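A protein chain is absent from this complex, but the other protein chains hold their places.
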Amino acid sequence: MGEGGKRTMAKIILDRLNERFAGGDLLETGSQHGNEWARVAPEAWRAVAEFLRDDPQSRMDMFVDLTCVDRLPRQPRFDVVLHLYSLEKKHRVRLYAGVQDKDPTIASLVPVWPGANWFEREAYDMYGVRFDGHPDLRRILMYPEFQGYPLRKDYPKEKRQPLLRRLPGSV
Amino acid sequence: MAADATSSSLQSEPRRRIVLGEADISDFGEGEGQDLPTEVMPLRMGPSHPAMHGTVRMVLEVEGEKIKTADIQIGYLHRCFEKEAENATWTQIFPYTDRLNYVSPMLNNVGYAIAVEKLMGIDGKIPERAQYIRVIVGEISRITDHLTCLGAGAMELGSFTVFFYLIKSREWLWELLEEVSGARLTHSYVRIGGVVADLPAGWPARLREVLAKARVALADADKLLTRNKIFRDRMDGVGIINRADAAGWGLTGPVARSTGLAYDVRKDHPYLVYDQLDFDVPVGSTGDNFDRYAVRLEEIFQSMRILEQALTKIPDGPVIVDDARVALPAKRETYNTIEAMIAHFKLVMDGLHVPAGEVYSFTEGGNGELGFYIVSNGTGQPWKCRVRPPCFANVAILSKVLPGLFIADVVPTFGMINMIGGECDR
Partner (left out) sequence: MAIEPPPLPETVTVVIDGQAHNFRKGTNLLEACQSVGAKIPFFCYHPGLSAPAICRQCLVEIKGAPKPVPSCYTTVADKMEVSTNSPKVLDVRRQMLEFTLLNHPIDCPICDKAGECSLQRHYFDWDGKLARNEGDKVRKAKVVDIGKHIVLDQERCILCSRCIRVCDEVAKSPDLTMAYRGSHQILTTAPGQRLDNPYSLNTVDVCPVGALTSKDFRFSRRAWELFSSPSVCPGCATGCNIEVHTSRGTIRRLVPRLNPAVNKYWMCDEGRFEYKAVHENRLLLPMVGGKRAILNQATADAARLLRSGLERAQGSVGVVFSAAATNEDTHALVRLALDGLKIGRVYSGGRPPGWSDAILVSADKNPNTAAVQRMVTGTPRTLIDLASDVASGAVTTLLVLGNETLALAAGKLAALIVLASHKGALVDAAHVVLPVATWAEVDGTFTNKDGRVQRIHPAVPVTGEVVPAWRALSLLGSELGANLAFASAGEVFAEAASRYPFMKEVAWGPPSPPVQLRFGDSRG
């Protein structure tokens, strides 16, 4: 349904990434079900993002989605997944970065695309992955006193939370 | 103004004495009244508030009537869609998708079905009649979404009549969807591989009648609002979003199109049979509230255009793929043959076998690009089923748009962003 042409167009992004980041930072690329994807080292997360936004052949100006996948029991446990789109070139790409289990942290993309703000807050809220350099990293969907990170695979669905009591004088 | 000796922010010697109530703002001279004691006041709007669509809380800091900072706090309608999806079979997720953008549920159903079909590799095998039916019910859902947004938005500005006209039209459309699926709002009509049942007899004719009636209602609403001075004064130039911001903030849908960004998934990356249908995509210019209203109004008319074409072009045929491993077999087969019984059994108890893999599939929802990022590990349940909600990004930009507006402007701005709590919070 017209997807064929778009598929080959998106390969350009992978080619440009290969040219710029081969040897260390770009770990793997591939294409599945019409989606092009690339896996990068987490230390290069911000650099790759800025490159993709500014490179004239990629021009990924639209921030689409940022989320996290818990790949338990694989290590590194979390995959931070970023989807980008180019309004000009009409192509898309998906980026993965593997973040380890203990103290998961990765660079924040808020300086690159301001829309990443709430998406990173949600990834932090649901998975506990911290974003370095985020201006306001706090929970967005759950209430502030919530304990734990609900979308992790070891958080059982039926788990109860401690009852919060409203202290006198609190708002 | 009384010379209050306890306030140190005042001059010790009053220069002029103006008694409030006996004087008017025009009596203030140049530079006077600037040092009236003011303080920034925190104001909390919501979560339970007549003008807050869905449940959302805005913590505003206001200086007089002007907003200084706005912190939008969502999450009051979070019902753990993703966690539930990880524990349900692929078909059991359809009722959850109904409750995402609950004013346009068919669009959510369709978006999710297309994503899973891509993972299974059967997206080229959906029967054409099923695709047309998906387009038809999807566009009806889009119309109801826009009708709700415009109606509620108008009511909040005081136009109760328009609200009733538009809600009346919405009700006719929901009656049609109830005939098709059995429910006004929580349809669960779409299935992996097609739709669950064919359109009832005589339904296309009834749809045409309803569209004709709705056009009349919309024309009346248009006459009452579009050139109405009060409406225009409250909407023009208010809540401006710049086109340059739209991409970086991830805006899509009518909100992005009102800023001048001509991105519509149906046109740019056609799916189902949209490439065989003729329609225009309205695009605004200033990105203010009025443009969002006008874009949505025009989109309703364009959707009606799509519906009329689809009703003429829809072919006959099956409405779901003919594969016992994807679609439930007919009940007559299930009760009388062991093969269909086994297929029914395995489909319901184990779930479909979706091969391991990941896909990001996107369609045009009521508010913009509705994406489903699905990770399958080869079993009958997804490993992760992420919804990319269009209004999540649309609401995020409000923290940049609201500062500088008056408190009263929050109401139309928020209304025209069309935050649907079910989709934003999931």
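Labels for the chains are A and B, by order of writing; each one numbers its residues from 1.
Here is the rule we use: contacts are C-beta pairs under 8 Å (C-beta built on N, C-alpha and C of every residue); 3 or more make two chains touch, one makes a residue touch a chain.
Just so it is clear, the structure is predicted and the values come from calculations on it, not from any experiment.
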{"item": "Omitted chain's touching partners, listed by label", "value": "B"}
{"item": "Residue of B:H49, B:R184 or B:H353 in touch with the missing chain, whole complex considered", "value": "B:H353"}
{"item": "Hidden partner chain, touching residue among B:T186, B:N242, B:T379 or B:S399", "value": "B:T379"}
{"item": "Of B:P105, B:P329 or B:G421, the one touching the omitted chain in the full complex", "value": "B:P329"}
{"item": "In chain B, positions touching the absent partner", "value": "323-325, 329, 333, 335-343, 345-346, 349-351, 353, 379-381"}
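The working rule: only the chains that are shown with their structure count from here on.
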{"item": "Whole-Å separation of chain centres (CA-atom averages), chain A against chain B", "value": "24"}
{"item": "Contact footprint of chain B on chain A as seen in their complex", "value": "1-3, 6, 32-35, 37, 61-65, 67, 69-70, 81, 83, 87, 90, 92, 94, 113-115, 117-119, 122, 126, 139-143, 150-151, 157"}
{"item": "In the complex with chain A, residue positions of chain B that touch it", "value": "73-75, 78, 80, 82-84, 87, 118-119, 121, 245, 247-251, 261, 263, 268-272, 275, 357-360, 369, 371, 373, 375, 383-384, 386, 388, 392-393, 396-397, 400, 425-426"}
